[in-house]
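What follows is a short report on a single structure.
The complex appears here minus one protein chain, its other protein chains still in place.
Labels run A, B, C and D following the written order; every chain starts at residue 1.
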Amino acid sequence: MDLAFFIVFATIAVISAVNVVLQRHPIASALSLVGVMGAIALLYLQLGAEFLAMAQIIVYAGAVMVLFIFVIMLLNAGAEVRRGRSWTAQLLGIPALAVFTGLICWYFQRGFGNAGEVKFGGFTGGSAQGVGYALFTDYLLPFEVTSVLILVAIVGAIVLARKEMD
Amino acid sequence: MNLLDLLIAIPGIGFLLTLFIPRKQEQAIRMLTLGVSLLTFVLSLGLATGYRTGQPGQQFVSDTIWIANPEIHWHVGIDGLSLWLIILSTFLTPIAILVSWRYIQDRSKEFFAFLLLLEFGLVGVFSAWDLFLFYVFWEVVLVPMYFLIGIWGHDRRIYAAVKFFLYTMAGSVLMLAAIIFLYNRAGTFDYAAILSGIEGGKIMLSHGEETLLFLAFFIAFAIKVPLFPLHTWLPDAHVEAPTAGSLMLASVMLKMGTYGLVRFCLPMFPTAARENARWIVVLAIIGIVYGALVAMVQPNMKKLVAYSSVSHLGFVVLGIFSFTQMGLDGAVYQMLNHGISTGALFILVGFMYERRHSLEIADYGGVSTAAPWLATIFLITTLASIGLPMLNNFVGEFLVLQGTAQAHFSWTVFAALGVILSACYMLWMYQRVFFGELTEKVKHHMPDFSAREWACMIPLVIMMVWMGIYTQTFLPAVTEANVKILNQTGTNAPLRVSLPAAGGHGHAR
Amino acid sequence: MLAELAPANFAPSADDLLRFAPETILTVAGTLLMILDPLFAKKTPKLFGNLSILALLAAVAGTAGAYTVQGSAFSNLLVVDGFATFFRFLVLAIGILTVLASYRYLDLEKAETGEYHALILFAIVGQCLMVAANDLIMIFIGLEISSIATYILAGYLRDDKRNNEAALKYFLLGSFATAFLLYGVALIYGVTATTKLDEIRTVLNTPGNVPAFTMVSIAAALMFVGLAFKVSGAPFQVWTPDVYQGAPAPVAAFLATGPKAAAFAIFLRIFLTAFQQIASEWEPLIWISALLSMTIGNFAALTQDNLKRMLAYSSVAHAGYVLVALAARSEIGTAAAMFYLAAYALMNIGAFVVVIHLAGKGERHLRVSDLAGLGRRQPITAAMLTIFLLSLIGVPLTGGFFGKFYIFRAALESNLIWLTVLGLLNSAVAAYYYLRLLVVMYMHEPGDATNNLEPLTPGLRAALILPAIGTIILGVLPGFVLNFAQRSTIFGAR
Amino acid sequence: MQNLWLIPALPFLGFLINGLFGRKLPKFVINLVAVASVLLSFAWVMKVFMTAGDLGATPVTEHYFTWIKSGQFQVGWDFSVDKLTMIMLMIVTGIGSLIHIYSIGYMAHEEGYYRFFAYLNLFMFFMLNLVLGANYLILFVGWEGVGLCSYLLIGFYTFKQSATTAGNKAFIVNRIGDFGFSLAIFLIVVNFGTLDFTQVFSAAPGKPTGTLTAIALLLLVGACGKSAQIPLYVWLPDAMEGPTPVSALIHAATMVTAGVYMCTRSAVIFTHAPIAMETVAIIGLATAVFAATIGLAQNDIKKVFAYSTVSQLGYMFLGVGVGAFSAGIWHLMTHAFFKALLFLGAGSVIHACHGEQDMRHMGGLKKYAPWTCITLACASLAISGFPFTSGYFSKDAILSAAYGHAPWMYWVGVVTAGMTAFYVWRAFWMTFLGEYKGHGHPHESPWSMLAPLVVLAVLSIGGGFFFNVPHMLDSMFPVAEGVENMNLTYISVAFGIGGIALSYYMYVVNTQLPESIASAFGWLYKLIYNKYFIDEIYDATVVHPTIEGSRVLLWHGMDQGVIDGIVNGVGTQSKSIGGVLKLLQSGNIRSYATWVVLGAVALLVIMGVSALGFAAGVGR
Partner (left out) sequence: MPDALQMLNNGVPISWYLILSAVLFALGVAGFLFRRSIITVFMCIELMLNAVNLSFVTFSHQHKLVSGQIFTFFVMVVAAAEAAVGLAIILTVFRNRATLNIDEISSLKN
């Protein structure tokens, strides 16, 4: 069932991602992105990252995407208008992207083609316990420092978003 | 701290001191800078009196580590080559200050400070015995001159200043690359050590490397000289610069190029120098004739003198690349001569500009009637410039051409054309400016020399005559240094002296 | 399972804490500023600047303290070695100068000073972390702290359209590039199963890992994208001019120096430790990038009329010079890059300070022609700018020259002859647009901008004179800094 | 020690005093200084002459100091006196003294009086240097120095455009000659390693003929410049713009003969270079004829004498060229007497006519200026080679030597002699006979001017008889095997007298004749009258193309067009490259992102490809 599971959710992820790119309205994109994230969360489960799967759903698909949608609503952003254009992006972007994807995939296939298989339960270190342990021992410093990051984000959001008091 | 260190330090300190005088105190600034430069000059005479010919190596050496790694030394010293060039610099700086005494009214503080900075750099360039140090001074000189031209120059001063800076910069970055390359190869910046390393085979350069290094140095120097066809910055820079700027530029800064050729290009890369001499000489000769011809048709006095510098410096390069004792001696002597006589010409043209506010030849005429002494001194300078015997340039030109003749007679034939042409353009200019009917405009604007102007010119005239007649004051030290350099290039061909043969048979060629 | 996970020693020791002292000090100070902000912002706007300078000075002391106990900390996530210390000092110094340069600006623009300084301090925390990090995670987090803080700073004057645009561009493109960097990190992790630089190196040095090299190269290339973006090396420099131009001038000064120095630090550390084994592979990348950066930066700057934009292009070109040092991939090259970054930081901040001073309220006077007659109206300011410009050109007796000399020396020693020649010729081209400023400043008659120029405030004066002195010292007596740099090229892992 | 240095030093002292302080000195002091310095110098020459003993056997040589020393090459400031020098010294100081005295009167009313004497003294200094120099370089010093003084004195009237232009022309044409001379010096050093006369001459016989010929020909170029020989004679007629005493001293008696002196001095080299000798003779002869023909049709009294000088110098060269060095020097001396006299006399005439120089506006001066008339007659006789005058001896010596060398040269020379007599006497008749056609009242000159005329008249008549130069010099230059044939002498005398008679007929008896001849041979007359248009040809072929070529091709074309075009072009191109690069910076975030992606792709390709190769390499 592993492969089937993968194929199903990978397909969902890709289709949602394509939808993110193709939708003209931000809300549609945002919802598609939630789909991608959900699919990826399930793949995480397969990869043995239980904690991350939950976090993905709660933090990403939940909090972050809600924030996005909130802003979209706030700004009343409608479907995008085709004004102004970038020839560079169109002319050079598509071939560049194609080559990029092709190359990376080729390298992956070449470099990790026989690196093993993924199966449910193949790795189980990604439980809340395992992750938590690592976070508070070896990765204590980044964990603590992340608080600075978040502080900065808070300060930034306040500084930028608040209206002039006076 | 020996005498040489002092000579470099004093102008530098003077420069800093000047910066701290309030700008309102213009007279004090002038006096201070003049005092500093005179002090430097007087002290520099100590080099001449203390210099011992016949003593090997450089003298007045001062060698301390400046930067430990990479090992860069404050290594200064002089030999016969640098001795007189240093004194030339210190000799001309007070004159440059005097020349600008009244002319510079705007931002005089910066002006006089820059002159001292310039002197600092010049003395440093000629005494540096460490390639890095040399490069530092080489570039330091660039800055004050850039400002002198750009701020106090004439109408197209900005174009001229930028052109001057970029031209020189383009050349000197190549030299920097070459210096670094040499350092990586030799592990030292010390000139003497590199020299002996090359001679002793400790520093092995492939043929291609040597040629490229030679060219990198050569181009930097050739631009500074300037050698045809890299000369076009010169007329612009000269014409636009204030008098003192033209003076220092022509008299001393151009010599940095030729000095570099003698000091570095020849002894460090002897094979490449010999191999490339042929086309360099051709360029030098083209420069001589071309500079003279173009000078002839200039309607602007300063431009005329500028092109004449191209021509004169062509002689110097020719002498250097003749690889003969006489040629090299002549070249070095010619550097000094050109410094004196062309410097004097620029000063005189400057004096005239201060009076008539024009550099166009057509705006003058009959000046000799209005200002006979000005005319007289100008004439003497003109004559010196065209190489009249008993004045300085003759000796240099003679030696250069003689040396060239020894190397390659046909070169001399073409180069000597320059001697004819120099008479043409200088005398034609002199005629148009000083002779003819005295117009009203000239009449009322042409007072004769003031005391200050006399003070500028008398030393120069004395030097012209002294260097023209009693060359033995200067030449022995120069010869001695050149012997060493030629030995390094391995090309000091002996003169075919044929004393009266007993049997009446001189040996055939 | 717990037993399996139990580490031998994870509780941070006292030394570990000392090694982390600068970051701690700055974080505390930043937080303190936030707390004080509502209380004092209206009454004593200068307080925050003063406090930040105190904090930064304390952090300098902390750095010095940390230097006395060199070594790795926090499970080898951090490594305090000479290299890290050098860059910590550097970013702290940049911070001090930025704060000095900001007093008058914030005052004129009536901007909130508390958050501003807090963000500067946090950005520096991030940079200090980056330069001392030994783990790609730490590098990433440090980088993000610094980046996010600077995204905000770039758009700090939120009612200014230029600020908005700068922030948006910086943010979007920055995140975009970071994604590439991360992808590279992921690949490295995939190949070597670690994110610690020294361990990566050990893995790569182990014989028998040959097939992995392709993947590592790809990873290096992707990381190169992200890093080159941060240091504005071509062809990832595109954002630089727009962002520097749009950002508040003191922030632009900071952007051009602080994050750049820190990014170069990790660039050097990653490529010279982790990827040392495949150096011959990535050398051509650096080579090309260096040449492109120098050329694009210098040539595009030739026709710029906006001072900030010109300085932005110039900073691209200077990134190119540092990349030359990196291309030399030797210890001398590293020392050269370090020295150059120090010299560059000083002269560039100095130049920006003059721009800040000149621009005035609302940054009205940003054109090159606005400098006209500065030499007459404010000779000291002009003289200082002259020193910086000469240093940027690379005239001897300034730090810029010695740095350039040292870089090209390293390059030649590694046989990068053509790169050296092209680089040097480039610096001759560069002379043109720096000279143009000198021309305008000294050789044109004073115009509107200079005639109404207010005298230098103490903060700006200090922010001008300190870098000027520093530039000269680096040019005349580079020995001290150079020795430090040379001693510090031995990375902690070795 | 003869203290030879005193000889030039005295005039130099005079120059310094007058030059530096002359403006403030009273006239008589200036006179005193100027004349006394030259007279003293003359006296010192005589003293040396008396006390030096046999100069032929032991020349006096004195070394003062080393002038230039470079490697093994060394030139000293050396003077030496041998017989040749002695003769030259006496001519220079003697005639110099006379002309200084004459100038007191002549220049009395000129502005810049002190300046004139200063220059004149300076000229004496350099001329004496030239003569005394013991090596080629010291000779060259004098050589250039006299050129300078010539320049200064020709252009003495600085406000006159024509005068200053003539000065320039003189200097520059001389420079062309000096170009050759200096090349000769270089060749000498290259081949001999020294410039000392004694060493060079003792080594010369052993050198290959080719070398010696080259040196000799180059020396000849120098001599042609200074001594106004074809093709460099053009400056001398123009040089008459200077005050007349200058024409007499510099452009007749002394300086212009320096070329002859130099060739004679280098006799050893010339005699070993037969081709060069032949060239000298032919150039001399050609110049003599050529200038004489021009002289036939000139109306300016000084121009007539100027062309006559050119012609006579041609004679001297002829003498040198055919090997009769001493005859050349003899003619140099007699020419100095009579030509100085002619010029001074002309000066007196011009003085009398208030500055008029055109002979058509003179006439009948015989009764107004009798002394001038008599002395000029003496000079004219001498130059015509009237028997037993000075010219008779020296010209005869040259012509007979020429006959010995090649008879056709003799015949050409004789015809030239006839022409010489004709145009000189033509001038005499036009000036002194007939009616006065000028303005104002002509008057005789003061005694300070007449006294030198008288002395010179005596020398012109008797000089050849008293001073037998070939005899004096026969230890240095053995007298050429002259053809002792009195018939030759008779023929030349006959030509001379014939010339005088013809001119008398044409200008006194039948005064209409010249005009009818002129109109009959219109084109020929025009050609001669306009000096064969040589100046115009030089202008059109050399001067103009050089100047315009320099201006248009070199300055505007090469310098400003090509070189600066490239330099500025690099600048503009750089800027336009910058402009293009700027366009990449479109401001659009999406295109920026595209650049990032493109860059990433490029890196991936490069890295991937090279890594594959690397892996393969390691794998192997």
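As a working rule, a contact is a pair of C-beta atoms (placed from the backbone, for glycine too) under 8 Å apart; a residue touches a chain by one contact, two chains touch by 3 or more.
What you see is a predicted model, and the numbers here were worked out from it, not measured in a lab.
**Q** In the intact complex, which of the depicted chains does the undisplayed chain touch?
**A** The omitted chain makes contact with A, C, D across the full complex.
**Q** Of D:T93, D:S311 or D:T594, which one is in contact with the hidden chain?
**A** D:T594
**Q** Which listed residue, C:L36, C:A186, C:I417 or C:I472, touches the chain dropped from view?
**A** C:A186
**Q** Of the residues in chain C, which ones touch the absent chain?
**A** 136-137, 140-141, 144, 148, 151-152, 155, 158-162, 164-169, 171-172, 175-176, 179, 182-183, 185-187, 189-190, 193-195, 241-243, 245-246
**Q** Please identify, in ascending order, the residues of chain A that touch the omitted chain?
**A** Residues of chain A in contact with the hidden chain: 1-4, 6-7, 10, 13-14, 17-18, 20-21, 23, 26, 29-30, 33, 36-37, 40, 43-44, 46-49, 51-52, 55-56, 59-60, 63-64, 67-68, 71-72, 74-75, 77, 80-86, 89-90, 93, 97, 100-101, 104-105, 108-109, 112-119, 122-123, 125-126, 130-131, 134-135, 138-139, 142, 146, 149-150, 152-154, 156-157, 159-161.
**Q** Considering the whole complex, not just the chains shown, which residues of chain D touch the missing one?
**A** Residues of chain D in touch with the missing chain: 582-583, 585-590, 593-594, 597.
Just so we're on the same page, only the chains that are shown with their structure count from here on.
**Q** What is the distance in Å between the mean C-alpha positions of chain B and chain D?
**A** That pair's centroid distance is 35 Å.
**Q** Between chain A and chain D, tell me the centre distance in angstrom, where each centre is the average of that chain's C-alpha atoms.
**A** Distance between chain centres, rounded to whole Å: 100 Å.
**Q** For chain A and chain B, let me know how many angstrom lie between their CA-based centres, rounded off.
**A** About 71 Å, centre to centre.
**Q** Any chance you could list the residues of chain D touching two or more other chains?
**A** Touching at least two other chains: 593, 595, 598, 600, 604, 608.
**Q** Spell out, as numbers or ranges, the residues of chain C touching 2 or more other chains.
**A** 211, 214, 218, 432
**Q** Taking the touch rule as given, give the residues of chain C at its contact with chain D in the complex, in rising order.
**A** 168-169, 172-173, 176-177, 180, 210-211, 213-214, 216-218, 220-222, 224-225, 228-229, 235-236, 238-239, 241-242, 278, 280-282, 284-285, 288, 296, 299-304, 429, 432
**Q** Report the residues of chain C in contact with chain A in the complex, numbered from low to high.
**A** 1-2, 5, 7, 10, 12, 20, 23, 27, 30-31, 34, 73-75, 77-78, 112, 115, 118-119, 122, 125-126, 129, 137-138, 141-142, 144-145, 148-149, 151-152, 155-156, 158-159, 167, 190-191, 211-212, 214-215, 218
**Q** Could you list, by residue number, the parts of chain A that touch chain C in their complex?
**A** Listed in rising order, the residues of chain A that touch chain C are 104, 107, 110-112, 129-130, 133-134, 137-142, 145-146, 148-149, 151-153, 155-156, 158-160, 164.
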